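Here the complex is missing one protein chain, while the rest keep their positions.
Per-chain residue numbering starts at 1, and chain names A, B and C are given in the order in which the chains are listed.
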Amino acid sequence: AAKEAAFEARIEAGDFIEAKDWMPAHYRKTLVRQISQHAHSEIVGMLPEGNWITRAPTLKRKAILLAKVQDEGGHGLYLYAAAETLGTSRDEMTRALLTGKAKYSSIFNYPTLTWADVGVIGWLVDGAAIMNQVPLCRCSYGPYARAMIRVCREESFHQRQGYESLLVIMQNGTAAQKAMVQDAVNRWWWPSLMMFGPPDDQSPNSEQSLRWGIKRFTNDELRQKFVDATVDQAKVLGVTLPDPDIRWNEARGHHDFGAINWDEFWRVVGGNGPCNRERLAARNRAWDEGAWVREAAMAHAAKQQAQHKEAA
Amino acid sequence: AAKEAAFEARIEAGDFIEAKDWMPAHYRKTLVRQISQHAHSEIVGMLPEGNWITRAPTLKRKAILLAKVQDEGGHGLYLYAAAETLGTSRDEMTRALLTGKAKYSSIFNYPTLTWADVGVIGWLVDGAAIMNQVPLCRCSYGPYARAMIRVCREESFHQRQGYESLLVIMQNGTAAQKAMVQDAVNRWWWPSLMMFGPPDDQSPNSEQSLRWGIKRFTNDELRQKFVDATVDQAKVLGVTLPDPDIRWNEARGHHDFGAINWDEFWRVVGGNGPCNRERLAARNRAWDEGAWVREAAMAHAAKQQAQHKEAA
Amino acid sequence: MDASFSPRDRYLLRIADTALILSQRNSEWCGHAPVLEEDLAQSNMALDWLGQARALLTHVGAAHGLDEDQLAMHRLEHQFFNAVLAELPHAPDGRQPGDFAFTVARNTALSLWFTLLWERLLASSDPEVAAIAAKALKESRYHLQHSGDWLVRLGDGTAESHARLQAAIDRLWPLLPELFEDDEVDAAAESLGLGPRWRDLQAPWRAQMDALLARATLKAPADVPNAHGGRRGVHSEHLGHLLSELQYLQRAYPGGVW
Partner (left out) sequence: MDASFSPRDRYLLRIADTALILSQRNSEWCGHAPVLEEDLAQSNMALDWLGQARALLTHVGAAHGLDEDQLAMHRLEHQFFNAVLAELPHAPDGRQPGDFAFTVARNTALSLWFTLLWERLLASSDPEVAAIAAKALKESRYHLQHSGDWLVRLGDGTAESHARLQAAIDRLWPLLPELFEDDEVDAAAESLGLGPRWRDLQAPWRAQMDALLARATLKAPADVPNAHGGRRGVHSEHLGHLLSELQYLQRAYPGGVW
């Protein structure tokens, strides 16, 4: 109880909690869940964009996309490492993902259907992710906060690249290309808004997380920030956001926007989105087909060690 | 010996030998080898053309190609059936193909690299096959001769379709399309000439086969007929045969042509053509991956039979 | 391709494209089937579906001055309106040859659906559609017979074949709701007398499918809500790859004559 009070005081003071520090079991559990879910999202998130690497329209765009998807894998690596500081293992977390026990961001259960999806994911999905993640750079758990600083820096870069690739098309592309961009915006807009999670009055874990400094803003606050930022970007780009109710509300100092289809959100979270089954199957395939490689690597390492011992 | 003499007399008289008739073991063995090799060629021959079904340039061409490859499978079926009348089984023949013990026409060890290959295979490869096969319609073994009548009728149709598809391109196509046709002719010409087999002085089995009426012309005779027929067709088409030595020889009443690279022929026959390994691997894959289907079909049939018996 | 399609066009394109894409998929078996007889049978069904697609594409295209190939080879992905079920690869990992169990399950499900649809289209107010349906119905009944026989044979074959078929049914089940969805295009088709709402096919489809599954000793999975919008041009990630093959040659040789 004294430990708990000291912990709460440090949180209050804005100190970072480190791996070796005492922390309440529930704080630890919440963090493991959140960090591993975030790591899984990076890993599963490689799939929709990866789908376009072999078909990128130019070699430069191919290089950019390949590097971007690689960065997502890298984020997965640091985040798994951050979660491991809390006493879990990458294997354990991976198994939770593969069996469907652990969640990942539902946005990746939508398919990438055109090249423009890649740009729009950069602009909207990475944009929403950054909005969610920047506050985590000040998260109370040190290793997570530090990982997020690096992740956010790279995500911002990706977001700008995505936006820029759309801008090139909207400024100089053909009519068919511009239609492709608009179509992609139509499909990704609403799912992007859903990335901030359910409305505050239906988000049970939020309050505790806010108190512990794991979260810094509510879902609805972040969603509003995202809408406000994106409306102007859409104007510059020359695309229409597929919501006739978006308009500036002088009184609130924010943009109003239409009602989100939460039925769809819960359906996709519940496993029945267009790609849930395929994403999980792809991850399981990679894992199962890779089993012999991992086993062999361990066997070889053991042989090497035995030799060294003998030699010693 | 009396049987042997009667057999030889019937052959001499041009009678058909039927499945139930007595025949020398070597005659039977030669026929099984030839017919099953021919059947295997039809089956393996589905692969190079099948490679273009999903990419045919128009729906009409797709339908024609699909029907053609299907016909090849059908030829395989009749020919296996004809061979079975000689006391072998389709399973036995299939195993001989899959283990590499039985041969198939070496021409199918070349890849189909462009759409024009499909037309050129129709024109040259089917053309050469027909040249080889028409005499077999008068082969001394009845079931084989009758199968060949049907096969040849369909092959002629394919040959005309292939030629016609090239003619459309050479008469009305773009420069890039015409170049594609010429490139395909360049690649398939020499292998087509090799389809008639080694020169007569190096073809050990020919003499006996001629005497038994299994063969009706020598390799070199058929090759010459093919060259003579093809030179004019090439002219009409507007393509150049890739042999500067082709010219009309008034004295012989035939076209002279250049030396065939028999080293290449023996290399491909010996298993080291560009596609030998892949063709055999593809057939083995289809067989292995289909094992559970064949087993289940037999298990189901057995269950049905057991039920009928019980009911009776 | 710049073409805006009326509800009538869309209704017919949904059918045409489902047949076309299913044909494309099934043609992949040609040369790779478990038994030679199935090389022929799968090719034959692929040819029938291709023929049905060509007839409908020609009919739809006529109003736009477009031929079957312009529609098949020059539309972009979101302009295809087939049900997503038709576009899935035979094996989830894309291996060649595919999973014959999935082929059998899908061909059964879709042949039954096509049979019910063509039966209703015999009475279409569009005489050309009715004529296409008359020919297609005979073909579909054969496809259903052939595929249904395999479903029973493999469902009630060995333990392995049973497990494979059940996995295939489980894989395709979430894709089914799209085949019976209702929207403004269906409503327009019904009011024009062009054809039935697809929703109306659901009850007879389910009854006959349940009977087939029972004979095959297979279980229908729990129903799930629809998540697929192929009918509205929103596909799975597989269609784009399929189209890159289907359309490659026309696009690589612009202005070509074939």
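Please note the rule applied: a residue touches a chain if its C-beta (ideal position, glycine included) is under 8 Å from a C-beta of that chain, and two chains touch if they have at least 3 such contacts.
Just so we're clear, the structure is a prediction, and the values are computed from it rather than from any experiment.
A.B. asks: What chains on display are touched by the one that is not shown?
C.D. replies: It touches the following shown chains in the full complex: A, B, C.
A.B. asks: With the missing chain put back, one of A:Gln34, A:Ser165, A:Ser206 or A:Thr230 would touch it. Which one?
C.D. replies: Final answer for the missing-chain contact: A:Ser165.
A.B. asks: Check the options B:Gly74, B:Gly162 or B:Gly273 and report the residue that touches the missing chain.
C.D. replies: B:Gly273
A.B. asks: Of C:Ala91, C:Ala167, C:Ala188 or C:Val224, which residue touches the hidden chain?
C.D. replies: C:Ala91
A.B. asks: Can you tell me which of A:Val69, A:Ala82 or A:Val268 touches the chain that was removed from the display?
C.D. replies: Reading the full complex, the residue touching the unseen chain is A:Val69.
A.B. asks: One chain isn't shown here. Among B:Thr112, B:Ser140, B:Ser192 or B:Thr218, which residue touches it?
C.D. replies: Going through B:Thr112, B:Ser140, B:Ser192 or B:Thr218 one by one, B:Thr112 is the residue touching the chain not shown.
A.B. asks: Tell me where the left-out chain touches chain A, residue by residue.
C.D. replies: 43, 46-47, 50, 53-63, 66-67, 69-70, 73-74, 76-77, 80, 115, 165, 168-169, 172-174, 176-177, 180, 282, 285-286, 289-297, 299-301, 303
A.B. asks: By the contact criterion defined above, which parts of chain B meet the unshown chain? Give residue numbers in ascending order.
C.D. replies: Against the left-out chain, chain B lists 48, 51, 55, 111-114, 175-176, 180, 183, 187, 267-268, 272-275, 277-278, 281, 285.
A.B. asks: So that we can see where the missing chain sits, which residues of chain C does it touch?
C.D. replies: Within chain C, the residues touching the omitted chain are 76, 91, 93-97, 241, 243-245, 247-248, 251-252, 254.
Throughout what follows, only the chains that are shown with their structure count from here on.
A.B. asks: Starting from the Cα centroid of chain A, hunt down the chain whose centroid lies farthest away.
C.D. replies: Farthest from chain A by mean C-alpha position: B.
A.B. asks: Can you check how far apart chain A and chain C are, centre to centre, with Cα atoms defining each centre and the answer in Å?
C.D. replies: 36
A.B. asks: Using mean CA coordinates as chain centres, what's the chain A-chain B distance in Å?
C.D. replies: From the centre of chain A to the centre of chain B is 57 Å.
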